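Removed: one protein chain of the complex. Kept in place: all other protein chains.
Chain naming follows the written order as A, B and C, and within any one chain the residues start at number 1.
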Amino acid sequence: MAKLGANRWGKSAVRLSKVIRGDGADRFLDLEFQVLLSGDVNAAYLEGDNSRVLPTDTTKNTVYALAQDQLTEDLEGFGSVLCDHMLAKEGITSAEVTIRQRRWLRESATGFTGGGSERRLAWVRRDDAGMETIGAGIEGLVVLKTGGSAFVGFPRDEFTVLPEAEDRLLSTSITARWVYAELPSDTSATWESVREIMLQRFFDDWSASVQHQGWLMARAVLDEVPEISEISFELPNQHHLPFDLSRFGLEDKHTVFHPVSEPYGDIRFTVTR
Amino acid sequence: MAKLGANRWGKSAVRLSKVIRGDGADRFLDLEFQVLLSGDVNAAYLEGDNSRVLPTDTTKNTVYALAQDQLTEDLEGFGSVLCDHMLAKEGITSAEVTIRQRRWLRESATGFTGGGSERRLAWVRRDDAGMETIGAGIEGLVVLKTGGSAFVGFPRDEFTVLPEAEDRLLSTSITARWVYAELPSDTSATWESVREIMLQRFFDDWSASVQHQGWLMARAVLDEVPEISEISFELPNQHHLPFDLSRFGLEDKHTVFHPVSEPYGDIRFTVTR
Amino acid sequence: MAKLGANRWGKSAVRLSKVIRGDGADRFLDLEFQVLLSGDVNAAYLEGDNSRVLPTDTTKNTVYALAQDQLTEDLEGFGSVLCDHMLAKEGITSAEVTIRQRRWLRESATGFTGGGSERRLAWVRRDDAGMETIGAGIEGLVVLKTGGSAFVGFPRDEFTVLPEAEDRLLSTSITARWVYAELPSDTSATWESVREIMLQRFFDDWSASVQHQGWLMARAVLDEVPEISEISFELPNQHHLPFDLSRFGLEDKHTVFHPVSEPYGDIRFTVTR
Partner (left out) sequence: MAKLGANRWGKSAVRLSKVIRGDGADRFLDLEFQVLLSGDVNAAYLEGDNSRVLPTDTTKNTVYALAQDQLTEDLEGFGSVLCDHMLAKEGITSAEVTIRQRRWLRESATGFTGGGSERRLAWVRRDDAGMETIGAGIEGLVVLKTGGSAFVGFPRDEFTVLPEAEDRLLSTSITARWVYAELPSDTSATWESVREIMLQRFFDDWSASVQHQGWLMARAVLDEVPEISEISFELPNQHHLPFDLSRFGLEDKHTVFHPVSEPYGDIRFTVTR
């Protein structure tokens, strides 16, 4: 004899980002939601009757749809909005919303760093014939800007559906490795200045693509740090996809995004003197 | 003076699954692609001119579009197809395709396990007043079937866009934890038989939802293993989303999917006697 | 006014492996323990008085020490042994032990595979001048044998403390990538046979080091698969360190190990014709 006990259903790992445009500076929210419901759904388990089972896909869509007008930095307030919305439905008897916010540090009016995975890299190779290479690098420096980048004028073929973007949110995790032609007297200070140059060019310079943004960073490093002879970049395009709200009959204000980890645009290049 | 050196662009972590329907049994491919191109794109870096930059989104779409008719278990052969397609474009001078295939073990005509993360769980709680609970469980038992599950008849509201599915691919990572009312004489043998019962019910029983599938598994365990008094399940719905090929003017044969890790449907329940 | 509520302490992520030597075949247990205690330790929180706080290091040592004679595949039974041991101490009022077992699949009398992370790899590089390279590989094929490998006769310097090992447990995660001089007619069948050759040589051949074991695998692949011109291996030595029980006054039977993820011996080589 088997008897259904406590049960819940919903959607987890719902990732959502939102830009709150401001006069002097944009704010940026990067969130992950979990929404779990309970209700009178015994027939779904025992008889396969789904008439009370709100699809988890709908739960996910609701988070994006309500976020456009009602999500602010008061996360608890938005959690209450979501609970109210769910409890108003027939057959839902309880709702629990959990929101996790990733911290981004403000670096400029529209620019942010999202720390944590960042590493300073140093390497030395030497052989018994006296050959030596010394280099340094940075891995996992996560940056984001809420505008100041475009992607237009690209070739289109039968599989191209990407719209042109005159101004888009741009985010990447910078990995750069460079070679020292001559070792600086203070390697730590040099490393800090390379990091600073890259951040400035990312946040301050408008770009036409990830490639263009990367070139502006690489060129500035070579211009300003004479000891470096060569620098290589890997710039994964960490997409924040527009979430289309118009299919729900809503005006789409283009402030709500769906951040995705997979797949990512993969841009790699080397710049020499 | 800065000079652009070697450079490549493309898309990484492109996840694609494909069902190859067979007479006696389906085959199932679970793949991750990386496609990297090089070509005459210096102007993109130096001047922001994207006219030769095939968008990485197009590269991704190409993988899905060509997979429908040309992808088989000959992965190297499909890699060549992709290289040929890319090299036929103006301005592309080299292409590299890397494909990683996750192994799934056949368990039935349409059922597979995808091992690795699976753990046997045992736990004992005891206090100085003589109270004791002994239980066991399984975590991370990844299963997939290429059909034999539906999801229809669910309620629709203003944010519901999910189509009804009469027959769908279903995949989950089973986590189940149970309590022993009485300790079996051979806990390892009992654990193996619980695992076997769950796999059989997942692969052999048609279900109307994840909830329904879970109930059929839980009920069978309680029916067949008298020592267990209660069992709880967590069944994340690991979505393999249909990839819409009709927007490229192709007939969509519904064999090519986009597996996603985030978000996931989150189904949790307990069954008692 | 603050008041201490429910609290527990103990050790988590305690990794332990054990070889149970058998007549025909060894058994191998790969486990992770969590032991959480509660008791009368309010003074530790409020006054910094540790006289009732069993160190979590001791809890960890207890798991290893009792495992030597009392751990079998009856994990629940060993959980009870640990609970009894803890509850016999003054001031401990409850204990909870959770054990997670990783599954290894038997491949020979002393050999196992530990699946999950394994990937089949295929790659194709082509340029517009007609140059093409096609290769394949395997990543993350985890293997372990409970004997049949030695490491002796190595040079010693002022920082060498490693004892010589005439017969040791050996585990690695095989990553191998090879180049096809000529494409086989059935790339899937060829891949399966390379995999099989590597497993056979790992499980059946005695080796004097990881390097030696790798050479035996590589040479066999080149001997038996004429289409392959070159193969490269990465063989991280996934150490299972002997856990020294003699410091507790126990006879050390050399069956209990401490598996560690970091650091690892890093062996890489290429074999050509």
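Everything below uses one rule, namely that a contact is a pair of C-beta atoms (placed from the backbone, for glycine too) under 8 Å apart; a residue touches a chain by one contact, two chains touch by 3 or more.
Keep in mind the model is a prediction, meaning the values are calculated, not measured.
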Touching the missing chain are A, C
Contacting the left-out chain: of A:6, A:122, A:165 or A:241, that is A:122
Touch as defined at the start, partner being the missing chain; which of C:62, C:146 or C:255 qualifies? C:62
Subunit C residues that touch the omitted chain in the full complex: 1-15, 34, 36, 41, 44-58, 60-62, 65, 89, 151-162, 207-209, 211-212, 214-215, 218-219, 222-223, 230, 236-237, 247-249, 260-273
Contact residues on subunit A toward the hidden chain run 73-77, 79-80, 82-84, 87, 92-103, 115-128, 132, 134, 136, 139, 180, 183, 186-188
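The working rule: only the chains that are shown with their structure count from here on.
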Taking each chain's mean CA coordinate, subunit A and subunit C are separated, in whole Å, by 35
Mind checking the centre-to-centre distance between subunit B and subunit C? Centres are C-alpha means, answer in whole Å. 27
At least two partner chains per residue is the criterion; list those residues in subunit A. none
